[in-house]
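One chain of protein is taken out of this complex; the other chains stay put.
A, B and C are the chain letters, set down in written order, and residue numbers restart from 1 in every chain.
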Amino acid sequence: MKVKIELSGGLELLFDKKKVHEIEFADKNEIPLKDLILYMRDNLLKERSELFVVDDTVRPGILVLINDADWELFGGISYNVEDKDTIIFISTLHGG
Amino acid sequence: MKVKIELSGGLELLFDKKKVHEIEFADKNEIPLKDLILYMRDNLLKERSELFVVDDTVRPGILVLINDADWELFGGISYNVEDKDTIIFISTLHGG
Amino acid sequence: MEIKYIKEHTLKPNEIERYGRQLITPDIGVSGQMSLCNASVLIVGAGGLGCPVALYLSSAGVGTLGLVDYDTVEISNLHRQIGHRESSKGISKAVSLAKTISELNSLVKINTYETTFTSDTAMEIIKDYDIVVDASDNVATRYLVNDACVLTGKPLVSGSALKWEGQVTVYNYNNGPCYRCIFPTPPPVETVTKCSDGGVLGPIVGVIGSLQALETIKILTNNKEGVLSGRLLIYDGMSAVFRTVRIRGRQSGCNVCGDKPTVTQLIDYTQFCRSDYSESAG
Partner (left out) sequence: MEIKYIKEHTLKPNEIERYGRQLITPDIGVSGQMSLCNASVLIVGAGGLGCPVALYLSSAGVGTLGLVDYDTVEISNLHRQIGHRESSKGISKAVSLAKTISELNSLVKINTYETTFTSDTAMEIIKDYDIVVDASDNVATRYLVNDACVLTGKPLVSGSALKWEGQVTVYNYNNGPCYRCIFPTPPPVETVTKCSDGGVLGPIVGVIGSLQALETIKILTNNKEGVLSGRLLIYDGMSAVFRTVRIRGRQSGCNVCGDKPTVTQLIDYTQFCRSDYSESAG
């Protein structure tokens, strides 16, 4: 299965400044979103994991979108990511 | 086959002010774009067809998009519309 | 103007002259213009976002505008805060912006509040307005503005920007979500980047502030269906890509707008967010 991950709102700075990451899991058809997040923390994150993950989920202030809709509409952290899903992680902005 | 048609830039005013039209052709798998445009002229257009079609194609100043890309990238008027395509007709704006 | 636009209304001739090109716009009309002229909008923040919001709402003819900002104009603000001038250096941002918009449209009534929007000042200020625009620049103020809007039942048009990016949505409107529904817990302090640290470009706040002004106009003219409630607009200026995404609705378990709220009056938001009601100057 292939998953497309997009990062915005400054989160990309934690991931080598790359806004888009394509990941392939050759041996899987689906993967729990929680496992994907921990995989990202352990394999893609370049620094300071506490700015992305706290208590085994994304830290407060990050909005997660599954195929352009809020993950809360799909069960949040308990969603199972499927082949060709796009998961977007957005850090909310506060400036003005 | 089903086709989604979207209109913008004021063109929707010619089509009953509806920006989105879904059309189904029960007996077809594909349809030449030219035939679709003439079908729109003859069946959907509420008034003044010369504001949409001139010489059997869209009039100058209308940009046609096939699934979010310029129709010129797909052969223009000679494209064959397929099931689930989205065709967008945009009238270019000149104001400011 | 043609006669069809001017039957049965309370607009004065100078208003017809000024707003003619606007009131002929579809879905505005004379009734929409009258709604704008009778409306009052509070803008929290007279900085990068507040400037275009105030300029476009005043020029559109919103009857009363309130401008809240404790800060004073500095030269380092002027690369993005287009409602101020060099000659306003050192004076209150609320007063400086009020001066600019009164020269653009003298028909608008403007109230300035040269104060920090806090738990002590918010309710007294907000009570006189129909809609609130969050054009602030820090986390504590964003939670404060949200809770004040929920407690007083007012729609909140929220915008934010940093570097090349911006976000816009409308909270507490038409039974939609509030800020706390989406973000129940404040972000860790160390994850928050300020404009004074990360920078921000003028056209980014220009786009976001203009979008906030338009959402405010849509709410005031009762164009309900198009309002960005339950949707979040995300803008990446570098790649020139916008995305409008669906977000969750009102949460019954929300601490302030839910069925059994635990926040029933304003709290200390600097403590809640562990940060101040102000950015450092920038």
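By our rule, contacts are C-beta pairs under 8 Å (C-beta built on N, C-alpha and C of every residue); 3 or more make two chains touch, one makes a residue touch a chain.
Bear in mind that the values here come from a model prediction, so they are computed numbers and not experimental data.
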* Structure fact -> Touch list for the missing chain, restricted to displayed chains, reads B, C
* Structure fact -> Missing-chain contact among C:38, C:116, C:152 or C:196 belongs to C:196
* Structure fact -> Contacting the left-out chain: of C:44, C:178 or C:233, that is C:233
* To do: Touching the hidden chain in the full complex, which residues of chain C are there? Just list them.
  => 14, 17-28, 52, 55-56, 59-61, 75-82, 84-87, 103-106, 163-164, 195-204, 206-207, 209-211, 213-215, 217-218, 223, 226-228, 231, 233, 237-242, 244, 282
* Structure fact -> Had the left-out chain been drawn, it would touch chain B at residues 8-10, 50-51, 54, 59-63, 65, 68-70, 72-73, 88, 90-96
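Methods note: only the chains that are shown with their structure count from here on.
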* Once you've mapped the touching chain pairs, tell me: line, ring, star, complete or other? => other
* Euclidean distance of C-alpha centroids - chain A vs chain C, Å -> 30
* Asked: What positions in chain B touch 2 or more of the other chains?
  -> none
